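Subset of chains shown; positions unchanged.
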Amino acid sequence: MSKIKVTIWNEYRHEKRSEHIAAKIYPEGIHGAIASYLKKFDNFEVRTATLDEPFHGLPDEVLDNTDVLIWWGHIAHGEVSDEIVEKIYKKVLCGMGLIALHSAHLSKIFTKLMGTSCTLKWREIGEKERLWVVEPGHPIAEGIDEYIELEHEEMYGERFDIPQPDSLVFIGWFQGGEVFRSGCCFHRGYGKIFYFQPGHETYPIYYNEKILKVIKNAIEWAKPVKRIDTIQCYHIREPLEEVKISE
Amino acid sequence: MSKIKVTIWNEYRHEKRSEHIAAKIYPEGIHGAIASYLKKFDNFEVRTATLDEPFHGLPDEVLDNTDVLIWWGHIAHGEVSDEIVEKIYKKVLCGMGLIALHSAHLSKIFTKLMGTSCTLKWREIGEKERLWVVEPGHPIAEGIDEYIELEHEEMYGERFDIPQPDSLVFIGWFQGGEVFRSGCCFHRGYGKIFYFQPGHETYPIYYNEKILKVIKNAIEWAKPVKRIDTIQCYHIREPLEEVKISE
Amino acid sequence: MSKIKVTIWNEYRHEKRSEHIAAKIYPEGIHGAIASYLKKFDNFEVRTATLDEPFHGLPDEVLDNTDVLIWWGHIAHGEVSDEIVEKIYKKVLCGMGLIALHSAHLSKIFTKLMGTSCTLKWREIGEKERLWVVEPGHPIAEGIDEYIELEHEEMYGERFDIPQPDSLVFIGWFQGGEVFRSGCCFHRGYGKIFYFQPGHETYPIYYNEKILKVIKNAIEWAKPVKRIDTIQCYHIREPLEEVKISE
């Protein structure tokens, strides 16, 4: 079986700006933390890319060789080039998988694919979140018990302005009184998208084994079934069947 | 009960350019044909708007007074101003209903709300379409028997690149061998959207009583439940519940 | 416009057995509390029925004259006659609306229509529930703000073994740490079903104006679009179109 080519994209600004984050939480960046987990498995070919690299680390040869793109962004969504967003968008519609993490809910690529504002409520006091599995037969829930508990997480609350997910896998409970559709699957074009809420930069969420397991499952779920070159309208002059036009 | 304010928007180019269409099919334009049907009912307040009017006939005071916007466009999608599309987009997310007819599948507003390419197959030989009701308990199917038969229609065929509809009400059968998800409901933001495939400009589809009944039903279904002024992220500093943060 | 004929069915055992409930909470029964609210509106024709009446209060002439059936049951699901359940089941598939309240999740009629176990977690300590609106454009959410707060309710927690709802309108947050899909819409046959979680018999939930508003909205949403006499397979000998069979 051929390997799944995963590219982990990270804005990589918080880690460079905050000494606390750099020293204590993500010395290798969020992308580095996720990459080092995924590299333990034989079935992934892992690379990373960040905002400040040329072409945000996503030149054509990288996108052409990416089966599933993971996206983490927060404070610099506006700095991502529209041209590159357009390329990613077409790749997804043509089959590439996309996993949008946490504050990527407001990224250009995610909102463009959703067609909605993707707005929500938020509060940053480090309260507890408990992610409940509501679709235990979904492959993204594989290996997860009834719930995942995160001692500290930023609150994201409803109403989350997304289209109804094709499958809702996790619902988050927050200590302060809110709920959130924290794990959502979408088919778009030939591609598949998973939004996963956990992952605020000030907490070590991407070292949590269960969170990492969900990301791994999501990659396997989102890998392309079929890739096409372009998605477009077709003029089919000849009918497949004999047609008699009445007067 | 207050009236539903309906604005019927039409590109209105085919009717002006083609003598055949102008003389034989839509002398008042497609918008005129739909408007004259809707005006028979007490519960609608109907106006029309077209591409070549100032602001495409959709200045703020019109959009502010529109509960449901009907959209027909085909050869001039690119001429619709991005600024006005952005306004309509926000209105839908804030509660306004949208009914996208036929070739509006490629309109800026519909593709933006879907987040996908909305591409499809097509063939224009005037073959027969039969629209089967697959969700007879849906209010948009009210008053329609098992199917609607159109003696002549442009073929639109799968794969239609849309997100899975929240409800699929009609599936179209075409004589030449294709099928199409011809009647599709979507919730987006606080708004509701209905895509309805019939309505090629060279056939008198919008005089068909059943097609008009579906459009009427769709307006009643899509009327706003709640309208808000703006859709945005909220920072909720204070939790609703007492929170104890563990160390 | 003709009135919507609503029949409120209640097991009506707790109210008769518990002096506390009878004297302090539901002296007229849960059905009585809901009925007295609905009777304030012109567009409903309201009747009630209870388990211990002949035919559980649902002889054919009642079912034949019911547009929407509301169901509350808890400790005596097993006493409901299979024959009557079968009649209700057919009525729903033929167009009648059904609103299943609270512990009706385990009623014969609801589980039969869902096709799943409808099991869940529960805890009865009278904790707080907050029901968040996640689909604000849905007519069942009309008139409800961001959430409904219930100071005391029985906890119902995920995983709730139901099919994915066609629309998920409310998600419940519970103080003790659970979440629940508390307001769920389903199309089944020609009928529509709404499951609504609040309503434990020891709390005065069915006097809460917002809860009652949701029930009213749900009735209006679930009223039949079309009623048929029977749902069955049809042998269609003659094709609608000319068919040539190849060798």
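Labels A, B and C are assigned to the chains in the order they are written; within every chain, residues are numbered from 1.
Just so it is clear, contacts are C-beta pairs under 8 Å (C-beta built on N, C-alpha and C of every residue); 3 or more make two chains touch, one makes a residue touch a chain.
Remember, it's a predicted structure, so these values are computed and weren't measured experimentally.
Peer 1: Hey, this file places 3 copies; any idea how many the whole complex holds?
Peer 2: Per the structure file, the complete homomer consists of 4 copies.
FYI, only the chains that are shown with their structure count from here on.
Peer 1: Quick one: report the Å distance separating chain B from chain C, using the average Cα coordinate of each chain.
Peer 2: 32
Peer 1: What's the distance between the Cα centroids of chain A and chain C, rounded to whole Å?
Peer 2: From the centre of chain A to the centre of chain C is 36 Å.
Peer 1: Which chain C residues touch at least two other chains?
Peer 2: 130, 135-136, 167
Peer 1: In their shared complex, at which residues does chain B touch chain C?
Peer 2: Contact set of chain B toward chain C: 95, 128, 130, 135-139, 141-142, 166-167, 175, 187, 189-192, 224-226, 240-241.
Peer 1: Using the touch rule from the top, collect the residues of chain B that touch chain A in their complex.
Peer 2: 93, 106, 112-117, 119-123, 125-128, 151-152, 155, 157, 161, 163-164, 166, 175-178, 186-189, 231-237, 239-241, 243-246
Peer 1: Inside the complex, what are the residues of chain A that reach chain C?
Peer 2: Touching chain C from chain A are residues 130, 132-136, 146, 157-160, 164, 167-168, 171-174, 177-179, 181, 242, 244.
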